[in-house]
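Presented below is the structure to which this report refers.
Only one protein chain is missing from this complex, and each of the others stays in its spot.
Let's turn to chain A:
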Amino acid sequence: MTTTMVRAENVHKSFGHVEVLKGIDLEVTNGEVFCLLGPSGSGKSTFLRCINHLERIDGGRLSVDGKLIGYREEGDKLYEMREREVAAQRRDIGMVFQRFNLFPHMTALENVMEAPVQVRGESKAAARKQALQLLDRVGLAERAGNYPAELSGGQQQRVAIARALAMKPKLMLFDEPTSALDPELVGEVLDVMKDLAREGMTMIVVTHEIGFAREVGDTVVFMDGGVIVEAGKPADVLGNPQHVRTKAFLSKVLS
């Protein structure tokens, strides 16, 4: 049975007078790998950040696993959520950033242990055991004791993925996870993401890695100027784009 994990209906978001999202409609089903492409400034990051309420939307509805993000609905009224409730919603949504954002004052292991201990109140021993398993899963069991500054970009990003997975999220958001990496390090991160996809994780991935979208993606969406221009199966959108803007973008990225 397929259920909807993320549903966006006419989502709007402005920064001051600049409207960045101009009505996004989409649906991500459980277990789907959903790839977002688009030129710089098209609003991909903004949309991703709305999903875990790092940005609040100005209009429309956005829900994850059937629950509105950032608001409580009672009758026909919306109530803004308290900070604690927002934090609780975010536990189930993992996020991986372009610039890793590992905590530099903690070792790889401590980075992965932090949320289970602080947020879920797990014992240190249990969190440690799980963290070591996760680090092993991303191929970094040996680097558990290292600080982020002692790791390569690819290793840092894999730790960041392990850190997000430690909260056992039902949805993972990736914002250009390989854009800050040297070309030879991109593969190791994509491999971890492919494994994750194979295990059935629901993922929304903003990426310029067309190869990844084609191979792993279930749906590819092309965004430009705050709207979705084209969406469909990777083979269709990437292989036979209908819209001029998609064609122009793809020819630039693929060349």
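Simple rule for what comes next: a contact is a pair of C-beta atoms (placed from the backbone, for glycine too) under 8 Å apart; a residue touches a chain by one contact, two chains touch by 3 or more; residues count from 1.
FYI, contacts and distances are computed from a predicted model.
Not shown: a single chain whose UniProt protein name, out of "NADH dehydrogenase subunit E", "Amino acid ABC transporter permease", "Nitrogenase component 1 type Oxidoreductase" or "DNA metabolism protein", is "Amino acid ABC transporter permease". For the chain missing from the display, the contacting residue among A:Val11, A:Met81, A:Ala164 or A:Ala213 is A:Ala164, taking the whole complex into account. Only one of A:Val20, A:Leu37, A:Ala115 or A:Val220 touches the chain withheld from this view, namely A:Ala115.
One chain of the complex is left out; on chain A, the residues touching it are 52, 54, 83-84, 87-88, 90-91, 93-95, 97, 99, 101-106, 114-115, 118-119, 147-150, 160, 163-164, 167.
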